[in-house]
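For reference, the structure I am asking about is given below.
A single protein chain has been omitted; all remaining protein chains appear in their positions.
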Amino acid sequence: MTIDQYLFALFALLTCGGAISVVICQNVVRMAFSLIISLASISALFFLLSADFVGATQLMVYVGGTIVLLIFGVMLTSSSALLQIRTSPAEGFLAAGIGVLFLSVFSFTVWSVDWDRNEAKLAGVTAVDVPPQDYNEASSGNTVRPLAMSFVGLRPDKAGKAPGYLLPFEIVSVHLLVVLIGAAYLARTKRRVSAES
Amino acid sequence: MDAIGLNNVLAIGAVLFVCGVICMTTKRNGIGVLMGVELVLNGANLNFVAFARYSSMGLDGHVISLFVIVLAAAEAAVALAIALNFYNNHLTIDVDRGDELRG
Partner (left out) sequence: MSLILAAESLAEIINSYAECDASSVAIAAVIHVALIGAFFGLPAGIFIWAERKVSARIQDRLGPTRVGGRFGWLQAVADGAKLVQKEDLCPKDADKPLFRIAPYVVVIASFAAFMFLPFTDGWSAVSLDVGMFLLFAMLSLEVIGVILAGYASGSKWALFGGMREAAQMVSYEIPMSICALIPIVMAGTLNLNEVIHYQSADWIGVIPPFLHWNVFHPVAGPAFIVYFVCATASCKRAPFDLAEAESELVAGFLTEYSGMRWSFFFLAEYASMFLVSAVAAILFLGGWDDGFGIVRALKGNSTNVLDPGVIAGNLLGAGVLMLKASKLVLIQIWVRWTLPRLRIDQVMTTCLKYLLPMSCALFLAAVVYPMALVLGTGRPQILPLSNDVSAEAEMSTSSEVEVERAAADGEVT
């Protein structure tokens, strides 16, 4: 086994363990902590898959931003008595059964597809892969510059044969602005009706 | 190079997805449901990055997963605002109590 495989096994275990404990935990803050472990391990998996920019974004936006937002939500919406809202055991068993069924279907699908054959077909229709060049070796993941260029509409990795992402990028930026304003509008403090009367 | 293998990564993605779905269906806490959504999105993200790594799709997978991360952050912000409003109206975050369908 190479060191990559050891690291992959470790982070895969952490990812799955975190996800399962999100499901099992009843306390919301512990759920959030398990989610942090799971998402941080996913960012490590991204690094192992040589997607360094995506991994860094995952850490920055997801773990450092979204989860902190969720924990703030937990703090703002729960007095300590309501922190644990239990699900009934029957629901739990039903969900576990459906989950196992789902998982078996997915695993069966994943292992029954011959990826190599599809890959050969796919390689026929897409352009040749030009390895991006930057300060690091290509194998250690240098996705920053090609990603930035694809966001302004250039595709160095496809030798210009694939579309860039300028329009989606602009749409997402406008979307974020709208969401920012909308969320601030929704979350502003309103007096309760009972308090007024 | 192929030390990890596509199938293993896809399997992790499947586990995340299933955990997320179970979380969304069973949790009665609104924030817990949101966490389930995050897990599902991350499972999908992992698949995108894995396909970007193990196929000739190049950077498309990375770009899509970046969009997913950004949109998930936006979704969390809006959902949280809704949860706060829910809490203001019902004084609880138990989603089973939100079955009135009126103001």
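Should a chain be cited, it is by its letter among A and B, assigned in written order, with residues numbered from 1 in that chain.
Going forward, a residue touches a chain if its C-beta (ideal position, glycine included) is under 8 Å from a C-beta of that chain, and two chains touch if they have at least 3 such contacts.
The model shown is predicted, which means the values in this text are computed figures rather than measured ones.
Just so you know, the chain we are not showing touches A across the whole complex. The residue from A:13, A:75, A:171 or A:184 that touches the chain not shown here is A:75. Interface note: of A:20, A:42, A:63 or A:110, the residue touching the hidden chain in the full complex is A:63. For the chain missing from the display, the contacting residue among A:29, A:98, A:172 or A:186 is A:29, taking the whole complex into account.
Summarising the interface, chain A meets the missing chain with residues 1-4, 6-7, 27, 29-30, 33, 36, 40, 44, 47-48, 50, 52-53, 55-57, 59-60, 63-65, 67-68, 71-72, 75, 133-136, 139-145, 149, 154-156, 159-161.
As a working rule, only the chains that are shown with their structure count from here on.
With each centre defined as the average position of its C-alpha atoms, the distance from chain A to chain B rounds to 7 Å.
If you check the complex, the residues on chain A that touch chain B are 2, 4-5, 8, 12, 15-16, 19-20, 22-23, 28, 31-32, 35, 38-39, 42, 45-46, 48-51, 53-54, 57-58, 61-62, 65-67, 69-70, 72-74, 76-78, 82, 85-87, 91-92, 95-96, 98-99, 102-103, 106-107, 110-111, 115, 119, 122-123, 126, 129, 139, 143, 146-147, 150-151, 155, 157-158, 162, 165, 168, 172, 175-176, 179-180, 182-187, 190, 192. The residues of chain B lying in touch with chain A in their complex are 1, 3-4, 6-12, 14-23, 25-32, 34-36, 38-39, 42, 45-46, 49-50, 52-63, 65-67, 69-74, 76-78, 80-85, 87-88, 92-94.
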